[in-house]
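Provided herewith is a single structure, encoded as structure tokens, for subsequent inquiry.
Removed from the display is one protein chain of the complex; every other protein chain stays in position.
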Amino acid sequence: MVKSNSSKIGDLIVAFLCFLLILACLLPMLNVLARSLSSTEALIRNEVLLWPKGLNFDSYKMVLEDPKYTWSLAWTAIITVIGTCLSMVMTIICAYPLTYDNLKGKRFINAMILFTMYFNAGTIPLYLLLKDLNLLNKPAVLVIPYCLSVFNMIIMRSFFYGIPESLRESAEIDGAGPIRILISIYLPLSTPVLATLSLFYAVGRWNGFSDALMFMNNKREYWPIQLLLYNILNNVTSIEVATQEGFTKPGLADSIKAATVMFATVPILLVYPWLQKYFITGVTLGSIKG
Amino acid sequence: MRKTLSFLIICVMLLSLLAACSPAPTGAPSSEPTKAPDSSKPTTSAPADDSEIVDGRFVKTRKITVEVYDRSNDGGSKPEDNFYTDFIKEGMLRDHNVEVTFVPVPRWTETDVLNNLLAAGDAPDICVTYSYPTIQAYANMGGVIDLAPLLEKYKPMLTNLWDLLGDNNIYYNQDPTTGAVWAIEAIRAQIPRINTFVREDWLKKLNIPEPKTLEEFENMLYAFKNNAATLLGADADKIVPFSLSFDVGWTASNLLISFVPDATTDEEFFIYGFDDRGLTWPGIKEGVRKLNEWYNAGLIWKDFYLYKEGDTTEANMMKAGYVGSMMQNWDNPYRDGDQGIHGTLQKMVGPEAAYIAIDPFPNDAGKYKKLTYSSIDRKVFFPSTNKEPLASLLYLDWISTLENRRFLQIGEEGVTHEVMPDGAIKTIAATGDKIMNSVNNLDYTITINGLDLGDPDLTTRSLALGYAGVDARFIQKAFNTAMNDGFAPKNFNVGEIKSEAGMGQVLKEKRDILFAQAITCKPEEFDAVWEAGYKEYLNAGGQAIIDERKALYEKYYK
Partner (left out) sequence: MLTAQSNLIKMKKWEKNITYLKRYWTLYLLLLFPVAYFIIFKYIPMTYIQIAFKKYSIVQSPWEMPLADNHGFEFFIKAFSNRDFLLALRNTIMLNFLDLIVGFPAPIILAILLNELPYKKFKRFTQTVAYMPHFLSWIIISGLAKQLFTPTTGLVNIVLNRLGFEPIPFLNDPVHWVWTYVFLGVWQSVGWNTIVYLAAITGINPELYEAAEIDGAGRFRKIWHVTLPGLRPTIITLLILSLGRILGSEFDRPYALSNNLVTEVSNVISTYVYAYGIKGLQFSLTTAVGIFQSVVCVIFLFAANALAKKFGERGIW
């Protein structure tokens, strides 16, 4: 197909805009990366822009050589995978039945679920509940309390709505039950949204740490990596502590801050391109005809 | 696809099963070595009966839990289970037949975690905090044990506690009407607070003597600015003659205090003393006006208000050698060895580059008055879930006993300290299990903050050795300067001041906003800006506090 000239110019303009966007997003990341690799002196003099100065891998070494951190990295990966699977299953089995317009009690359940998005009473009651359920300081507390996000569920349900009813009806005529329809029709057609939501859940779990802080207080071996890094930063920089107690501890503050970002971003960067292949243009949808 | 789904569903089922069938909860962390056989359960409600004590030891083993800060130090040991906790546990068991378990609480989110624990009834028996209003709030909810009757009853058994803290600290927070004591105050061993620091090498280079008056200090600042090229060469445009932080009341403290009239009475200090940076003290406005003048003349770091707590930009500037003068904790530049300001200056700028403490702000009577810390430090309290108050008090007594706390503060010879020829103690940084997670193990010596070896002279000499890589002369000068004409406003205990409840953070923020705006505005706008901001402070609750303090003072002390 030959493109017209104006179309080609349009392409170039779009490409240029994207180029600007890339600059705006990439340059700061490069700055952070460079800082994480720079020497303390260079950081003190604030000389680092886009390229590391006094190249050293100390902050990475500190994390990767200490078994405490490498274990935490592995552990965070484990709970991310388990958590994402659990979350996806819960989201699917919640969204799918709600796409049946004639489901009795649907309005009530919808309202009940939406309500929880807006009203919550804070961490203390959740803490008390988890205590009563014997979930405190157990690994399960990192995946269960927040496993189902209403927001994500709504997105998935919207996507399901986009799948033509005719498919469902013809399958029902063929005698398929709802679960069968879910597995053989809806899920295969929903790969983009499944990939998207998996990414959302995975990133949330990988980077989240406030729940571990509150509910996993005693078992530090089960802390996610971001929590460990958060503690290091606070150790080194808290003025309030210095004022109260009169001392601070030395450390690799600036480069650690930057390294923290790297640990947050890089794993997801590795995963996303792999997920992108699920964002293929709706070829499968094309199989639906008449 | 179906297989994956079935697999996933099975995972979900398994997980729910796991969650449901977990074993019974253990409130305390798992890895606690029990030295003595777990004989009996602690008694319920009523405090321990005297008749169950023989020679300070309980007849039946009691159990208590003690809060300990978890700083999650890099390379640190487990705060609830290490060499020092073993020492404490063995000692408590041996001397009092009390089994001690430590409950770690993250240092940075201490209040949140403590709230959770208190709400769940899991709070440790002995809690520690820096914030008295927090304790007052808990007490008002019925969450704290009144220590007054216990202290009176068991005083004979708590000689070490009294020796260390004295009536002053123990009854510091006693309510004058009800007599209730919600918390006792730990003692702060060293009380110097803030020093004015200036670059010694810059003074030498420009041939300026140490300033002794405000005028001389100001001239020095101008000299720094005008000779930036000489001092910093290519980095001349980075010069900061005087550095401030967003916390103006702290980093300009000595200057501001010098504007307070010398004749200000203890009563006035009390009535206007809610703000710990002295915002409402008489005379402060003129001090801030001076800062405004300096700011507009380009003598103060232009961006001081932009950086929040925890930001390292200001410290980095000092380390890089751009800052001529500033005010900080009395020994701030000398801490942290070669990672600290002094150490880094030596590395990056040169061996003569160093900050020295100076005293350039006399007040209207010629005295170099500056604030010191009062001798109080952390507050120790017992939540109402504490079923073993006597055992807990004995713990406090044990931890205040000189030989016990001495060991905790300096550790083993050869490992965490060495003895100098003149007997002074020099600390060594250890690694591994014997590492100290906090300076002088202050997380364990909850009744004292700061080195105390028993002999004041020995302690002072040892203190000066505690700064790796720093010549003792700097420390001595800093110490003496910070203590020169130092004073701490007298404490008047008037019980609970209701208008102060919940106002701490709010008024603190308004104070800092007022300072920032008043310093950065144009000189001709200063009065208007100050009046507006000050009025806002008073209206938001400041006036109510002043009024109540005045009324309570008159009630109890006039």
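Should a chain be cited, it is by its letter among A and B, assigned in written order, with residues numbered from 1 in that chain.
Assume contacts are C-beta pairs under 8 Å (C-beta built on N, C-alpha and C of every residue); 3 or more make two chains touch, one makes a residue touch a chain.
Note that the coordinates shown come from a computational prediction; the quantities given were computed from them, not determined experimentally.
Peer 1: Touch as defined at the start, partner being the missing chain; which of A:M62, A:C85 or A:L148 qualifies?
Peer 2: Missing-chain contact among the listed residues: A:L148.
Peer 1: Using the definition of touch stated at the top, determine which of B:M141, B:L402 or B:A472 touches the missing chain.
Peer 2: B:M141
Peer 1: Which of B:S384, B:T401 or B:T460 touches the chain that is not shown?
Peer 2: Hidden-chain contact among the options goes to B:S384.
Peer 1: Touching the hidden chain in the full complex, which residues of chain B are there? Just list them.
Peer 2: Within chain B, the residues that touch the unshown chain are 12, 111, 115, 118-119, 121, 133-134, 137-138, 141-143, 246, 302-303, 305-308, 311, 313, 384, 501-506, 509, 512-513, 515-517, 520, 539-540.
Peer 1: Tell me which stretches of chain A touch the chain missing from the display.
Peer 2: Contact residues on chain A toward the absent chain are 4, 6-7, 10-11, 14-15, 17-18, 21-22, 24-26, 28-29, 31-32, 90, 93-94, 96-98, 100, 103-104, 107, 109-122, 124-126, 128-129, 133, 144-145, 147-148, 151, 153-155, 158-159, 161-162, 177-179, 192-193, 195-196, 199, 203, 207, 257-258, 260-261, 264-265, 268-269, 272-273, 276, 279-283, 285-286.
As a convention for this text, only the chains that are shown with their structure count from here on.
Peer 1: Rounded to the nearest whole Å, what is the centre-to-centre distance of chain A and chain B, using the mean of the C-alpha atoms as each centre?
Peer 2: 38
Peer 1: Residue numbers of chain A touching chain B in their complex, please.
Peer 2: Going by the criterion above, the answer is residues 40-41, 43-46, 62, 66, 82, 85-86, 88-90, 123-124, 127-128, 131, 133-136, 138, 140, 143-144, 183-184, 187-188, 213-214, 217-220, 228, 231-235, 237-251, 253-254.
Peer 1: What part of chain B is in contact with chain A in the complex they form?
Peer 2: So the residues of chain B in touch with chain A come to 1-2, 5, 8-9, 11-12, 15, 18-19, 22-25, 28-30, 70-74, 78, 104-109, 112-113, 115-116, 119-120, 122, 130, 190, 245, 247, 250, 309-313, 316, 319-320, 329, 331-332, 335-337, 339-340, 344, 347-348, 438-439, 442, 449-450.
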